[in-house]
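Note that one protein chain of the assembly has been removed; the remaining protein chains are unaltered in position.
The chains carry the letters A and B, assigned in the order they are written, with residues numbered from 1 in each.
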Amino acid sequence: MVVGEFTESADVLIIGGGPGGYVAAIRAAELGQSVVLVERDAIGGVCLNVGCIPSKALISVADQAHQAHLWAERGVMYQGLSLDVDRIQAFRQQTVDRLTQGVRTLLEGHQVRVIEGEARFLGPHLVRVVSTYESQKIQFEKAIIATGSRPRALAGLPFDGVRVVSSTEALAFSEVPEHLVVVGGGYIGLELGTAWRKLGSQVTILEATPHLLPGFDRELVRPIERRLAQLGVRVMTNARVETARSTDDNVVLTVTRNDGSEVLEADRVLVTVGRVPNTDGLGLSEAGITLDGGGFIPVNERMATKVPHLYAIGDVTPGPMLAHKASHQGLVAAEAIAGLASAFDVTAIPSVIFTDPEIASVGLTADEAKSQGYDPVVGRFPLAANGRALTLQETDGQAVVIADRETGLLLGFHWVGSQASSVIAEGTLALEMGATLEDLALTVHAHPTLSEAWMEAAMVALDRPVHVLRRPRS
Amino acid sequence: MVVGEFTESADVLIIGGGPGGYVAAIRAAELGQSVVLVERDAIGGVCLNVGCIPSKALISVADQAHQAHLWAERGVMYQGLSLDVDRIQAFRQQTVDRLTQGVRTLLEGHQVRVIEGEARFLGPHLVRVVSTYESQKIQFEKAIIATGSRPRALAGLPFDGVRVVSSTEALAFSEVPEHLVVVGGGYIGLELGTAWRKLGSQVTILEATPHLLPGFDRELVRPIERRLAQLGVRVMTNARVETARSTDDNVVLTVTRNDGSEVLEADRVLVTVGRVPNTDGLGLSEAGITLDGGGFIPVNERMATKVPHLYAIGDVTPGPMLAHKASHQGLVAAEAIAGLASAFDVTAIPSVIFTDPEIASVGLTADEAKSQGYDPVVGRFPLAANGRALTLQETDGQAVVIADRETGLLLGFHWVGSQASSVIAEGTLALEMGATLEDLALTVHAHPTLSEAWMEAAMVALDRPVHVLRRPRS
Partner (left out) sequence: RPHSSSATGRRALATPAVRKLARDLGVDIQGIRGSGPNGRVMAEDVRQAATARTPAAPPAA
């Protein structure tokens, strides 16, 4: 029971300051709403503080350390390489601080009131916000729930924050682990496992299914499997942690595979087996909201829940858990609240994985296209035949375009290789614009650039390849 | 006079095996023509042998050497960094060899007959090809002239191949110059000057006009000027070489500027003051072709010259001297010859400069848009506010989009900053597809990626910025 509570009011209350919530706040304020944003932890959410940004900062440093080995044979040689983990971590933190400070400045500039504390619904138009020192109520016309997600824990291997950790701690290790075991071969496990391997750790990745990156096209994943092998990362698929026991300096894991079991000793265990939406402990039932079977909040294309004045965006809603999905939904929700006709109505959401090499994908795979009733034609172009890739010494990978055979309508773009994150945008725009193979093939692509591979892949699909030999059609 | 000459014949004769000629040869063969390709020097032309490819290979190595210094403060510390110029040059040559070998394999696979030698027209349907050992005549139905261009010499500073050199020799220096003077502040001079500076040479760049990269938007060039200054490259604008005298180990240059003159001593002088088309010495008048004032071959949109069965493509035709222009024209010429309805009918040709940072540009600048009668709206987004740029520590630069205020039609994309070469493709596709600011703003861009800056720039132009504060409209 809290005494002397103060009650604020706002047109729009936003709960959660991640890439969903803070973008919604900026847009709502731009549209003239009075906005209160409640954040219990750090502005910027998972993405800016312990997700997208710090992981990519760590990966950049790790890449640099690794590049050093590769370039010796090309004439850039050094006698010794040493890593200063304190400086690496300071760089990661600076990057985070610069961006989160930027977001705070934007929120101030838009007169968004930011309140620190944990929000919980008391009713459909009222929340209580509790922080360490105080508590207050906020009354609102409309609200946007943008509380994001948290790492899923494994029953037999609970997080202890030191030896058995989530991505949050694995981004901030103050020393390079001796042996890091990554439980879960999804994108977060691969990104962080690769980074720490490049910084010197022995790394083992355990994946319960038969393949790394389940759900991704096998052919796209192959260059990553090759690179992991070259790096000396041990990958164990069909592997399950049976028992785990922590000693003073180690965790001892018993891992079973098809063919038997094995004991692994690790000084750090990173568990990345998915994320769960933060929809518990929010008092959603007081607000009248019911969750779907996965704990997500069902929304319509204007991001409204069943309770018309309550909206939800980002990781708490069904669909891919991606920052750019959260932000785009944030814009839609803010505009819908302000009375604009906006809707979440996109042809495709790209996804990027910052492994080595990177993978990016947007739209349909050939199989998905088939199951949607298309007769897909596939054009592939290897980066080994791309001049820019050669000059960068990044020839492992390929560009793949998927189109409808009859109309040439582009359906999907997939890239494994250098700078996937940068080249995928052309694919997303092509899908949104309803471009065809001819459109892509007839668009002049600068030479020598990686994106030429999209154009060449389109020419392969059109059966008029230039830089690869024509193959008998299937 | 040559005795016992042999005469071959072909449907299509192509003179010059650069990115124009070899691409035309592949496409013509694909379309069922019998093709002879004559090349006097090396298959792949300037671009693959002494242009695009080796320059970018050298730039990659130089960047790597330079990065090594930058990353120390982020915790990746190298001891005893040294450069092995032999290995660097071997890497450059390997890259070239791999690509030119690939092109030779493609030509073989398409049954293109490649003849070594120099071609010269004897008449509208006949050339003589002279090589070191032999000479022959080739009779043809149609021909494509793709003889490219060569470095322009400066009257007072003739190439001597050792001290006063063109880009060809400057790519292949067997030692890092002590002091490299670059005459000409165009893209080739800047690319190579920056690379050799990063490899340790003292570098001075002389530019006769008031600005580096004449013709480019000043605001795009500024980050490059800043970087050159940081690197310790001396840039002298409004500077002209008055006299030059070679000694045994040096060239002594007298350089005049507005305010007086100065003497520079250099062990190497790279002259890059433009390129001239290879249209002399070809016997073009025997073929009935007349040149324009600049020495270029006028062509129509099907790449045909005034003589209907003779086509010309690439650097010998008016317009930008770029490899991708040459290749696209090569496809058009080959298809036109085979009776297809193809035409060189593109909305925009992108151009990329591999300076530090890179610049890429496609479509109109604001000034050009104005002079074409548009009321342009400009959206700028700084890379310092882009998360991916921060994690790469490449925050200098910006994305600029130009659109028609009334309709939102996108007119131009300009980028200075990291990976300009990769992100520009989205801009070219947008222009070709007739996309608008709304199309770009509503296309979900993956986070964290550099291309998000295009989307943010579009939102700035639409006056609903997210990651920068709104500015009072001008």
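Quick notes on this one:
Simple rule for what comes next: a contact is a pair of C-beta atoms (placed from the backbone, for glycine too) under 8 Å apart; a residue touches a chain by one contact, two chains touch by 3 or more.
What you see is a predicted model, and the numbers here were worked out from it, not measured in a lab.
Touching the missing chain, out of B:Thr168, B:Ser246 or B:Thr347, is residue B:Thr347.
Looking at A:Ala119, A:Leu310, A:Ala435 or A:Val466, the residue that reaches the missing chain in the full complex is A:Ala435. Of the options B:Gly215, B:Gly274 or B:Gly434, the residue whose C-beta touches the omitted chain is B:Gly434.
Not every partner is drawn; the one left out touches chain A at residues 408, 433, 435-436, 438-439, 441-443.
Taking the complete complex into account, residues 341-343, 345-347, 372-374, 404, 406-407, 409, 432-434, 436 of chain B touch the chain not shown.
The definition used in the following text is that only the chains that are shown with their structure count from here on.
Chain geometry summary: the mean Cα position of chain A and that of chain B are 36 Å apart. By the touch rule above, chain B contacts chain A in their complex via residues 19, 23, 26-27, 30, 47-48, 52-53, 56-57, 59-61, 64-65, 67-68, 71, 73-91, 95, 98-99, 102, 106, 109-110, 322-325, 327-328, 331, 346, 348-352, 360, 385, 387-388, 390-393, 419, 421-426, 428-430, 432-433, 435, 439-440, 442-452, 454, 464, 466-470.
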